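Some notes on the structure that comes next.
Every protein chain of the complex appears in place save one, which is left out.
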């Protein structure tokens, strides 16, 4: 069993830490608001009082924070991971951030003797709770192999996709597909409702054909019910689409539907709906059709 | 067992007719180019020489033709279905056509004593061969019930979604989702290739998360291999997107990604790629990024 | 001077008829709601009681009605133009309708011995009042030449652009450009406001460079003032964009920004703003950015 530090005990980080405890690992957790760490302690982990405290004795550190600057901030500084982790520590960053930032942070960590992996996840809060996340991992093959037993405590589909940054690149592609698929479903349901079709029956038959998808399975019901409780927030998806459209521009390629859906998601946030689940694209779609 | 006429023995119609023979039905088939009907005859069906000949003795007629005008032409005229089908015949139109045309043809058929169902399918050539099509059916409940045993010979997910025309409305929604999902996948793979990620590994992990879909399962491999052999042709998908965008306009709603992808699919056809599988949207996506 | 019938005395038709009276022509006008014809009579024209009455003695008939079906209805029937116009009458249809319908109506009129021209206009209510409309004319060169003195009574830039239907094709292109240019301006002003720039100064300098346009000159002020009083209504522009996107699809070409702006204009109408001036695209643009 492994001695693990988990930094960031939010919607995703806490259930991941709890699953690691369940799997028999020794887990110390740190979070800015300490009550989240208390919940870990109640379940058999340890509530750390700082990043340095969490890292004491850790063979593996997992970070799960919202955005690129948070990871950069965690990496450096006197209380940061690079200053406090023992040489040889495996650092699994499960946050979803910019691929170029991930690569740069990994380079710095590696120069300091750490073994960094970018390992963003897909599957949402429920996937984190159930321990069935998909994890797309960038970094050295040997570091991936060493981290795999720990990752198996939180995920089901765990794939090494390339060098440092590659995990984030795949996550960016994931977010592009998911946003576009959600919007496609939203437009389809709007269309069906406008024509007075039995939408429950329609979703059943759509799910059985080439239109079937995880998005249809997980978000169709929510759209029919106008239930936009998160789940995964539009504000975070908007950040991710900024990453993917920016990275596409950097690479000199074009992603027309990706850029289009980024505008639609950006609009939901601008209108004050950033706290809704990303199925809330349906709310915008209804409004644009005068049917809200 | 039922006496069935099948009109239109193309890529979809012939395997459907063959499956009905296998299921023990008596099947007469008619096709403009008679060699397709010969293949049915070799498998135990009967090669009819005209629509009227196919309809002789039929309790159920299934039509599977490319577009709205083809169905209208089949319905009327001296050699048409309405003139030649016995009263009470169930007419299952499995073609994908305009919902308003489907409704109008059904009204005429019903006035002539027939029992019309619009029953477009999803699942492609392979789904037709395997007899596992999704079938979205519009029409009277009692006619649906009567037709169900026959439909079970060609499909797996068979759902009554509303009155005449509703099947076509759901099919239009299906085509919107499928086209948008294909384009999303195309952009995601372009993005991954541009960043040099291991795309096979990436598709594996994407398929395990919220980005997973039938489109990813069935079209991802084709895109990686640049294999755009049909399958379902872009020219037909373009016709279908004309239906869905036109019907959305009729209904006074807006479907932004649907309208956008209709332009992209329209471009593939304009460039001469209408004969490719709809996964050929990836070819356009590569070309737009200078990576063809 | 010429004996002229004007059918349709709406926002555009009445000032055109009044200008023809001013120019010295003999003008009879017919309108469904007769008070509009009274205003023509007060200014020196004649209030006709039917299409047939208006056509009595007319050498030229001008029609100005909202949409394709209105022109078709005016053409045929016992009280229609074809049945009541004297052979050799020049029929100037100034309505904005589908090019294919314009061609078909012209063919029928020509077969009946009339001299049809499709002659849609650009310039709006103010242009009609000032008699400075741009007129794009399709039809026979000789008919255009014969009609020119009359057209000069209502317009300034009057150009023969091709055979019957060509006028409507150019008008469709006009409406595509105008809608896209309006939306471009709306997004630019939103951008400037979001950054707190002096928008009046900005519009002044933008107008002096390559961004300068009639749309900027005529609609910029309205946007700054949130003055969306028509002018040209979004509902009519939406109809026109349906024409242009439909005709583009017919021709097998793609017009990506045209299709995109058609969705945006469609959304304004769906949200109940179809009665606003087309500069009201700015209202939608503000709303999408949470700044309404």
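By written order: A, B and C. Residues from 1 in each chain.
Quick note on the criterion: a residue touches a chain if its C-beta (ideal position, glycine included) is under 8 Å from a C-beta of that chain, and two chains touch if they have at least 3 such contacts.
Because the structure is predicted, anything quoted here is derived from the model rather than measured.
Student: Tell me which residue among C:36, C:98, C:115 or C:160 touches the hidden chain in the full complex.
Tutor: C:160
Student: Which one touches the absent chain: C:2, C:183, C:238 or C:268?
Tutor: Only one listed residue reaches the unshown chain, and that is C:183.
Student: I'm checking contacts with the chain that's been left out. Which of C:2, C:19, C:174 or C:268 qualifies?
Tutor: Of all options in C:2, C:19, C:174 or C:268, contact with the hidden chain holds for C:174.
Student: Just checking the interface: what residues of subunit B touch the absent partner chain?
Tutor: 267, 270-272, 287-291
Student: Which parts of subunit C face the unshown chain closely enough to count as touching?
Tutor: 99, 121-124, 127, 133-136, 156-162, 165-166, 169-170, 172-174, 176-178, 180-181, 183-185, 187-192, 194-198, 201-202, 204-216, 218, 244, 247-248, 251-258, 260-261, 264, 288-291
Student: Give me the subunit A residues in contact with the hidden chain, please.
Tutor: 242, 245-246, 249, 252-256, 259-260, 262-264, 266-267, 269-270
In this text, only the chains that are shown with their structure count from here on.
Student: With centres defined as the mean of C-alpha atoms, identify the chain lying farthest from subunit A.
Tutor: Of all chains, C has its centre farthest from that of subunit A.
Student: If I list every residue number at the interface of subunit B and subunit C, are over half of them used by both copies, so same, or under half, so different?
Tutor: Mostly the same residues form this interface, as more than half of the numbers used are common to both chains.
Student: Using mean C-alpha positions as chain centres, tell me how far subunit A is from subunit C in Å, no decimals.
Tutor: Roughly 52 Å separates the two chain centres.
Student: Find the geometric centre of each of subunit B and subunit C from their Cα atoms only, then give the gap between the two centres in Å, rounded to an integer.
Tutor: 41
Student: Listing for subunit A: what residues touch at least two other chains?
Tutor: As it turns out, subunit A has residues touching two or more other chains at 288-291.
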